[in-house]
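The other protein chains are all here in position, but one chain of the complex has been omitted.
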Amino acid sequence: MSALALAVALLVAGGLFARRGLMLFRIVRAAKPSDRSGEMPQRARAEAVVVVGQSKLLQRLGPGLMHAVIFWGFLVLLPTIVIAMIGAVDPHATLPWLGPQGWYAALVDAFALLVLAGVLAAFFIRKVQRPGRFKGSHLGEADLILVWISGIVVSLLLWHSSQIALGLNDYPRESAPVSNLISHALSGTWVAVLERVAVWAHVLLILGFLVYLPYSKHLHILVAAINVFFTRTRARGRLEPVDFEKPEAEVRLGAATASDLTWKQVLDTMSCTECGRCQDVCPAYTTGKELSPKLLIMALRDQVRAQSDKPLVPNAVTDNVVWDCVTCGACIQECPVGIEHIDHIVDLRRNLVMLESRFPEEAGTMLRDVDRASNPWGKAPSDRTSWAEGLGVRVLQPGEPPPEVLFWVGCAPAFDERAKQGARSTAKLLLGAGVDFAILGPREACTGDPARRMGDEYTFQRLARDNVRTLNDSKVTKIVTTCPHCFNTIGNEYADFGGRYEVVHHTEFLAQLVREGKLQPAAGERTITYHDSCYLARHNDVIGAPRELAAASGKTVEMARHGKRTFCCGAGGARMWMEERGRPINEERVREAAATGADTLAVGCPFCTVMLDDGVRNSGAKLQVIDLASLLSEAVERKKAQQ
Amino acid sequence: MPVLVLMEEGDPSLQMLTLAREFGGPLHSVRIDAVDPFAPDALAAILQRAADDLGASAVVAAGSDRGNDVMARLAARLDLPLAANCIAATPGNPVAVTRRRWGGSLLEEALMHSELPLITVAPHTIPITEGTPPVEVDVKPYLAGLGASDLVVQVKEHVAPSSGGVSLAEAKVVVSGGRGVGSKEGFAIIEELALLLGARVGCSRVVTSAGWRPHSDQVGQTGTKISPDLYVACGISGATQHMAGCKGAKRILAINADAEAPIMSLADYAVVGDLKEIVPAISAEIRKSR
Partner (left out) sequence: MVLNAESTALETKHLGFTISPHEECGVEEAVRLIESGGGESVVLTLGPQEAVEQLRDAMALGIDRAIHLQTDGREADGQATAAAIAEAIRADESASGPFDLIFFGSESADAGGYQIGIRVAYALGRPCVTGLKGLKVEGSTVSCEQDAGGGRDVYAVPLPAVVTVKEGLNLPRYPSVPGRMRSARKPVATSTPSPPQRRLELTRLAIPGGQGRKTVVLGSGPAAALAVVEVLRKIGIL
């Protein structure tokens, strides 16, 4: 009888789960392609560290531990599902080998308690602490899931205790201290009933959970592990290119509707647990803009689930949400389930820009300038060398033998007054250290990063191919640049267009020169706080070298949000050229810098230089914004003066 | 030989006379309001006949929109070359002219092979010099001789600017205030100067965020890109986004207490100091000179 009942329950639950699960699987299968092949060792490592090790979650210790114990408990308690099902049919039977193991019973008891403690902690966080990151999440659903988990664990404990009370335990009762303890309170004829009720409740709760799974955000327990496996491992700053060579009807110009999303993006939406960590660290959300990465993914998930063919903009998200993003990647850094929000936003932008020509007007000026003048300032390419006036920098002419390293200047230092300093200091230091380098001068064109981040992949690819041709013809193999965006695009993205070079950021290059003794600095009196650029630290892991330079120049002090958890200056995602509503991101960051008590705000990026300098001027903070190269230059002069 | 000039109200025509005098002969003028409302083909017809009757050695006008319009039609009627926006001309055969290109960033030297040189003079590039004013031509007989085809292109009506005052985007002069103005009330001196210059008041983003001025006054990377003849930036530091909104300005005058502010090296003219003292001083000076 019991076997029949279990079989029926399994069939019904399994069938319902399979039907819904299959529908979701079909959506993923029908989605657009995304190349996530290769990198198997790195992917396996990510699985181990992020999923099993819960590393991303533990970035916030309290909530991280809370979830970790529930998750590890889930892993440990997995076999108990089978044991319970066997026990539901026959109270005397159990899983061969594992069932009678005392150590396993001990583990089960321990983790059952830990899970309950975790659930309690979760309720404490949600009901008492009430963090802002839950704003917009479906709290009722979360409460239900937590209660359900408690129910599963409590019923398991009650079953174990009543089994012990009835002498049905297959393991020594002392090895399950909690269940043993509870069992002492159980005596009487009703314990037999309790035992049956508990085991069936446990089985039905689990099967019910299984059915509920693909309808709720708890689906993440199946999908997240897969999603994490397929996230980018290296070259995290690289966007997937659009293939324009396909027949016109097949070219995927970003995403207009849910069916345009790639399978990875669909998996992203299915993995979201609405935890809100991304929302918490988003510079746009923090400064009062409409964009919340969490709400974006949730909205896309709704469209995907409904298999809707309505345009995502404005039905899932508004235009503002799409343009608020600075592509800093803080959301991706925080996300424990491997969601890559930037891909979603850039695909929405690609469609708006390339198909509908729908974007903030002022950004259109920048796109036109990039297209026609090959730089977002719209200035003449022949002006690209005026920053280097009087320095004696070699300009590489076509056909000349290549230098050991090419100094790729970028547009900002060439055309923006305040950004020039970093390039000048770098050039002077390189000359002083006797490095064999040259610049391309007017033959440099914008790397295309602002166009690409805006979604204008067409213009980007044209620029990329032109630049790759110039670089390949010049036969350079090593490139140093002061701009993290150029660094990311040339280093990570140009390979897709035939450009493979060793690309180094100027802070890395200069730090190496200091280590080799070719540049000798003497630290001064400044108190320096270094602002990590998103495209350096978070997208590309360049964190140590800039700090070496800062430490060589003065006393250093860190902001709370530093390294991979740095806070954006606000220029990324082509937002440098867009009007900002709400509180300015750059002023937010300047406030944080000023609060450290530093007098110097060191940067390694010409855009950060301009944005943070504006931030200082607008907020009246007592800080000097200065590039690390200039600080190092100062330190080198100081040493010379001392000698 | 006499030189025929087309005269309009304002300094550019007076400046044009300096170049016209280079041709040596007595000056005769036709006023641009000889045909009212303005009809450029009719004026071109009048100029053609007057030049013919006078035996003129050249026809010269100011390079204003209307001046260029009329002179181009005259050139088309006569199928002769027109040298527009000149800053210099040397009579002879051929006439040697120097013209402005790219809004003045480049100069062109050219030779005009023509039996009747047609020239317009770039405004505000040549000084006004003393000299006999031109003799007005009696246009009555020419007016009588106009045909219907000469009056097809004629102003039918003049529409006054809609909301009392030209929009920020169209304004020829904009006086803008930034963080340095200090408060909503602080804008009184900015408004005063704007009034004296016939200018619109603008502001930077900091001011709009602080609620001192409405968003419609904001100059920046929003849709209100401005391209005035003169942009006066008071207490504005010159953030990249703000400068992008006013980079169309032909000239920029910056008034700022901080000599190192980015705008101070981007402007054409700069005054260092407290705008609260400088702006009223400028207004006072303008009133004195009137």
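Chains here go by letter, A and B, matching the order in which they are written, and residues are numbered from 1 within each.
To be clear about the criterion, a residue touches a chain if its C-beta (ideal position, glycine included) is under 8 Å from a C-beta of that chain, and two chains touch if they have at least 3 such contacts.
None of the values given here were measured: they were computed from a predicted structure.
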The chain left out touches which of the shown chains?
A, B
Considering the whole complex, which of A:131, A:364, A:432 or A:524 touches the chain not shown?
A:364
Among B:79, B:130 or B:185, exactly one should touch the missing chain; which is it?
B:79
Sort through A:355, A:391 or A:595 and give me the one touching the missing partner chain.
A:355
Using the definition of touch stated at the top, determine which of B:112, B:137, B:168 or B:244 touches the missing chain.
B:112
Of B:139, B:166 or B:210, which sits in contact with the chain we cannot see?
B:166
For the full complex, which residue in A:80, A:374 or A:529 touches the chain that was left out?
A:374
Which parts of chain B are in contact with the chain that was left out?
11-12, 38, 40-41, 65, 68-69, 72-73, 75-77, 79-85, 94, 99-114, 120, 123-124, 152-161, 166, 169-170, 173, 197, 229-230, 251, 253-254, 264-274, 277-278, 280-282, 284-286, 289
List the residues of chain A that touch the chain left out of this view.
244, 248, 251, 253, 353-357, 359, 361, 364, 367-368, 371-374, 380-382, 442-443, 458
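Keep this in mind: only the chains that are shown with their structure count from here on.
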Could you list, by residue number, the parts of chain A that touch chain B in their complex?
361-362, 365, 416-418, 576-580, 610, 614, 617-618
Within the complex, chain A is touched by chain B residues 179, 205-206, 220-223, 225, 237, 239-241, 244, 261-262, 265-266
